[in-house]
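Of the protein chains in this complex, one is absent; all others appear in place.
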Amino acid sequence: MKLYEYLAKSLLAEVGIPTPQGRLATTPEEAEAAAREIGPCVVKAQVLVGGRGKAGGIKLANTPEEARQRAAEILGMNLKGYIVEKVWVEQQLKIDRELYVSITVDGQARQPLVIASAHGGVNIEEVPEEYIVKKNIDITTGLLPFHGREIARRLGLSGDLAKQFGDILAKMYTAFRKYDAELVEINPLAVVGDRLIAADSRLNVEDDALFRHPELPRVEEGTELERKVRATGLAFVQLDGDIAVMANGAGMAMGTLDVLSLYGGRPANFLDAGGGASVEPMAQAIRFLLETRPKAILINIFGGITRCDDVARAIVTVKETQGIPVPLVVRLVGTNDEEGRRILAEAGIHAYTDMGEAARAVVAAAYGEGR
Amino acid sequence: MKLYEYLAKSLLAEVGIPTPQGRLATTPEEAEAAAREIGPCVVKAQVLVGGRGKAGGIKLANTPEEARQRAAEILGMNLKGYIVEKVWVEQQLKIDRELYVSITVDGQARQPLVIASAHGGVNIEEVPEEYIVKKNIDITTGLLPFHGREIARRLGLSGDLAKQFGDILAKMYTAFRKYDAELVEINPLAVVGDRLIAADSRLNVEDDALFRHPELPRVEEGTELERKVRATGLAFVQLDGDIAVMANGAGMAMGTLDVLSLYGGRPANFLDAGGGASVEPMAQAIRFLLETRPKAILINIFGGITRCDDVARAIVTVKETQGIPVPLVVRLVGTNDEEGRRILAEAGIHAYTDMGEAARAVVAAAYGEGR
Amino acid sequence: MAVIIDENTRVVVQGITGNQGSFHTAQMLAYGTKVVAGVNFDKAGQEVHGVPVVATVHEAVERYGANASIVFVPARFAKDAALEAIDAGVKVLVLIPEHIPAQDAMEIHAAARKAGVRVIGPNTFGVISPGKCKMGIMPNHIYTPGPVGIVARSGTLSYEIAYTLTRAGFGQSTVIGMGGDRVIGVNFIEALELFQNDPETKLIVMVGEIGGIQEELAAEYIKAHVTKPVVAFLAGRSAPPGKRMGHAGAIIEGNRGTYQSKVQALEAAGVAVASLPWEVADLVRQRLG
Partner (left out) sequence: MAVIIDENTRVVVQGITGNQGSFHTAQMLAYGTKVVAGVNFDKAGQEVHGVPVVATVHEAVERYGANASIVFVPARFAKDAALEAIDAGVKVLVLIPEHIPAQDAMEIHAAARKAGVRVIGPNTFGVISPGKCKMGIMPNHIYTPGPVGIVARSGTLSYEIAYTLTRAGFGQSTVIGMGGDRVIGVNFIEALELFQNDPETKLIVMVGEIGGIQEELAAEYIKAHVTKPVVAFLAGRSAPPGKRMGHAGAIIEGNRGTYQSKVQALEAAGVAVASLPWEVADLVRQRLG
């Protein structure tokens, strides 16, 4: 879960990382008042989309009046589908130099990873490898002062800046652990005179650890339907095609989309019915698919922890309660598949065993045989 | 550093361990008021000596008046050299069963060690080995719920008592780490109806970690002189003989006492002049030894991190500033010993190289050749 | 021979009394897995499908000689369960739950590495050595013993492929589910090493997907160390960038982890990459005859 900029910055400030002064504002008047306190400032739209600056969501203001005007311009703006409801009014900094530092989860090493660069202020993926310092942290002993010294050395920092760097890094790690972060990023970490300041920063909390963080406001990304489906615990992504797809297992769901595409089908979505969902959630998932008014539905199940009989019951439940008004193609193999097949047959639904056949069948049903 | 009972219990209660209700009192009236709140109680002398009960420092009181009387008896009492200034007025418990549990530092395993027994209420060293459960904790991952379950199983606990046990154990470990304890002990861990209560408990903080705990009041053990010497950072133990001894290194200091004893000397003290003390602290140490008015002084140095020239300078400093009115025997070998020997020679002090010779010489000097 | 588990594997099921734990215990028993005990502190003394329930993994190890554990407890309790199993001395640990926090997983893997425990998962379908032992949630009837080692990031897709191989007459030595999470135990490289050194395995099938750089790293490893033929299928060819496709790792970020980069890397390492799942069997046939 990405956190809004203002929240991420506030949490990092809370653990002691120096951040620019800032105030949250929901009206131009509040922005003006904030600017009066802060001085020359930047007015920043609080939406979770990239490229806010280019889209006009970030503007400079040198006086309180300007801050009010800029806030008035930004509030209510539609940024890539999101309406701006809040702006973050933040102190302007006179930046002498820009560094980069982040802590993330390194799946290969199975350890936290610090990435740092003396070339900050740009997307780290665009910085040449030789300017990047990487260091894994042993999660059992944590981040110690020596990590700060060693990374500072490799960045070419010395003296008091190095000390400040180590201090900030230690506090980033504190935040990383405290908030179960998958990313804590300061970019740029600005040299302002003789001080280091986290000019811009991000804090993404891992979704799977949110149960440990009731204190954090939930931020839902995605379309309305995506949010609705995900709220039931299913992995769901809307795509721009017209054949709705449900499969179990992320790999299988992706594979189904791939096969469907290769046979000329246009998938309307990715839906992983997941690990061992029971009947009702799966029925609900099928209902969600029907809401998208697809030309046809393909259900592709290779039962493992998901039982084919449960899938069949879910399909029959939906058919019997609200009907399925578009062609439905089902493919069923794996755990309890015979029972599932029997349940479907009783409801007059044929179940394929071959994935390719099922994909071809749904393409034919959706677009007509002549295609 | 041992903590007073009331403080240890308060800190354990603070981390969430169920402890009996208690109040600290410095006057009989305060004890009476406490008992009025608490009901039938135990009045306990707050001194850091064992065997308080037998010495009359722990008494039952069933009414507030009795509590006042018992407190009046105990306050001001001399318990093994310590005057009782405070009593802890604690709720009486109806104990059904007594368990034992502690967390300590296991030097062999280099890990924290949980020791538990279903046979609590007595000194754990008196419990037969087969009734004792031991389990090391990996300090890098800490104490987890499973440790509680596994130890509870081996103690024969089940159901809610096991859950309470696990919860208390986890909190003991929290206290162990939070306070850099060398011992957290609950004995007895009392079964009172369907609840577990830490009827009596101890929390000893490691001396070497006290710098991390400015929040804890310092408790000094030992005689007045011992405290004064230790305050300078030296290891010092008063003994009942009459030859003052200074050596460098704990093993050497012990060895010197052993050799001295074997030759008929009676050591007045153990004093480890320690790892690389500089001139002034060593001079101060010699002054302390003089304060004990010994019959003679033996200084036995095998210089390593301690430099013999520094030792010599310390001796000469004392000799020149205040004089050394008793026979002084010095043995000097090791780092910079030639320089040390030269400095002493200039001050008219002979330095032995052989430890046995020096020990015999000081015995002769203290008790006369005829002995 | 097989890798990781075999007929000497004695399994304890953590969370045996739960819905999934109980169901898959029955399935594993039906497959012939030696499930020697299950763990639930509060239900110790009971039985599940004839398997004794004990209080802790330590008890399962002491009393029933368990040397491997499969975990079915809810994700938020998984770290405790996993560290319990490691502390109790099992040598193989299969973590079925999905949604285990990555930081918990890192702690689990750190402890496992220190103790020399092989971890499968989390968020895995498990591991099976057909005809010998199954520790997982995969269907029983789709595998058969044979010369193909399979290592897969995702479950169902690998069932699909194993099933086509079985029907085409190519049995499996061991099938390893790596798990779909970002922080996992046995990965492509470790699995490739195990299969390369396993005399029974004659060919290796990798089932990968978009996201991350695991397939690219595997390709480097294959070039340097693997002499046995390798066939791969990768899911996510049609996935748009920036969308997380279920698995924590399955997202194309920037120009990392795309379908094309993975196929290129693998083909450069001599791996035959199938376009459709059932083509894997054809590629295997060409290489094993």
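In this document, chain identifiers A, B and C correspond to the written order of the chains, with residue numbering beginning at 1 in each.
In this text, a residue touches a chain if its C-beta (ideal position, glycine included) is under 8 Å from a C-beta of that chain, and two chains touch if they have at least 3 such contacts.
Note that the coordinates shown come from a computational prediction; the quantities given were computed from them, not determined experimentally.
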Item checked: Hidden partner chain, touching residue among A:R153, A:R195 or A:H350 -> A:R153
Note to self: So one chain is hidden, and I want to know which residue out of A:E73, A:D138 or A:D207 touches that hidden chain in the complete assembly.
What the structure shows: A:D138
Check: Out of B:Y100, B:F146, B:F302 or B:Y352, which touches the unshown chain?
Finding: B:F302
Next item on the list: Specify the residue from the set B:G107, B:P214 or B:G348 that touches the hidden chain.
Entry: B:G107
Next item on the list: With the full complex in mind, choose from B:S10, B:T27, B:Q92 or B:T140 the residue touching the hidden chain.
Entry: B:T140
Item checked: Omitted-chain contact residue, chosen from B:E5, B:E30, B:E150 or B:D180 -> B:D180
Checklist line | Those residues of chain B which, in the complete complex, touch the missing chain | finding: 105, 107-108, 110-112, 125, 138-140, 177, 180, 182, 206-209, 211-212, 235, 237, 239, 247-255, 257-262, 267, 270, 272, 274-276, 301-307, 333-335, 337, 355-356
Next item on the list: Determine and list the chain A residues touching the chain excluded from the picture.
Entry: 138, 140-141, 144-147, 149-150, 152-153, 158-159, 162
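In this section, only the chains that are shown with their structure count from here on.
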Next item on the list: Could you pull out the chain whose C-alpha mean position is farthest off from that of chain A?
Entry: B
Next item on the list: Let me have the rounded angstrom distance from the C-alpha centre of chain B over to the C-alpha centre of chain C, please.
Entry: 54
Next item on the list: State, to the nearest whole Å, the distance from the C-alpha centre of chain A to the C-alpha centre of chain C.
Entry: 26
Next item on the list: Mind pulling the residue numbers of chain A that touch at least two other chains?
Entry: 140
Item checked: Contacts with two or more other chains, residues of chain C listed in rising order -> 107, 110-111
